[in-house]
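First comes the structure, then the notes that go with it.
Every protein chain but one is kept in place in this view of the complex.
For chain A:
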Amino acid sequence: MTTDTTPTSYDADAQGWFGGPEAGWGGRFMPEALVAALDELTVAWQDAMADPGFVGEFDTILREYAGCPSRLYEAERLSAKVGARILLKREDLNHTGAHKIRNVLGQALLTKRMGKTRVIAETGAGQHGVASATAAAYFGLDCTVYMGSVDTKRQALNVARMHLLGAKVVPVDSGSATLKDAINEALRDWVASVDHTAYLFGTAAGPHPFPSMVRDFTRSIGDEARQQVLELTGRLPDAIAACVGGGSNAIGLFTAFLDDEDVAIYGFEPGGEGVDTPRHAATIHAGDRGVLHGARTYVLQDADGQTVESHSISAGLDYPGVGPQHAHLSAIGRATYLPVTDDEAMAAMALLSRTEGIIPAIESAHAIAGALRVAERLAAEKGPDATVLINLSGRGDKDMGTAIEYFGLGDPDQVTERPVGDPDSDPRADRSGAPA
């Protein structure tokens, strides 16, 4: 495997603007106190990515430690259900169970190169926190993870993992006590500790250079998948799909295909209880242009520019902003972003579990649900050779608490006559819209 760092025509400019300063997506809206650190990081990241030694070491760590390249898996039973070829990029098989290990290993390796000894991170579902704690343990760095107190409760297993890995977990009670507030608290820590601390940002959002840097550290998802799908099918897929919260797994997949104009690109946002309700996190679909956490992007906000509390059944997607490159790709029409409701995602979680024996993260289930809609349409247009590549960004172990509650599982005396999510027996599945 080789990490391809070739620039694409969709890259940000030197100031971090996607589409140029006129389009105004991205940039850097940060306290002056952090500008020197961001400049230092920008130079270090650019130097590192131009250094074959660094890139080679990163590739080796991904291969030997994280288990990359991840497999490309043809989901034949799922394909049979929709009448199109469904290919799954199995990021759930990576060490720590998600795509996020790529990003943190890259950032932590860069931290070592910069001579810093401590890392901080924010986390929502806990997956980035676990990955950060893992990378810190691997490289021998001190690690503090900020996590909204709402999330520490709903992701207690991941909190325990972080503790076991040696990280300090700080619950954040301010604001909505979720991911966005954890980011605020991590930024406050960073202002005071920037001389020896690196901020391992968890998604392709935030001030320049984070959106581009995180993209660089995750783009091997798409580079691998592109090569794998060509080897498997002899051609590029008709469509690719990923879930989008902040958007790191999505931009990691999308980057390799941006210049392939015949490949349709889909990002699926958390539609929560519906985008016509206040309970969702469909930022591109329902948000407005604004500045959040250092970048101009789409933001869920009220008439006064106050960030609106978001909702998703997936803590990992529960974020009122989105990476600015996604805002740009949406604005220019290169990628299409559509909402998937909580119910649709949970139905897809059950469907993939039942048809393929793969329990996806609820984040990834959003991509499954949305991509199956796309696949049905493509199958109708192009027949059974229509091919959809889905990034299965993470595994569902961490989400079993939510699944137990949602599906009413876990009673040891319960006799399950029909599987959960079965459209013939589960009323939630009837509302899903996901093909059965």
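A few points about this structure:
Just so it is clear, contacts are C-beta pairs under 8 Å (C-beta built on N, C-alpha and C of every residue); 3 or more make two chains touch, one makes a residue touch a chain; residues count from 1.
Convention: contacts and distances are computed from a predicted model.
Per the UniProt record, the absent chain's protein name among "Putative ferredoxin reductase", "ABC transporter substrate-binding protein", "Tryptophan synthase alpha chain" or "Fe-S oxidoreductase" is "Tryptophan synthase alpha chain". Contact with the chain that does not appear here is found for just one residue of A:161, A:280, A:293 or A:373, A:293.
Summary of contacts with the chain left out: across A:12, A:30, A:169 or A:367, the touching residue is A:30. Between the chain not shown and the residues A:194, A:244 or A:263, the one that touches is A:194.
If you put the hidden chain back, the residue from A:83, A:175, A:278 or A:401 that touches it is A:175. Where chain A meets the omitted chain, the residues involved are 15, 27-37, 39, 174-175, 180-181, 184, 187-188, 191-192, 194-195, 288, 290-294, 296, 299, 301, 303-307.
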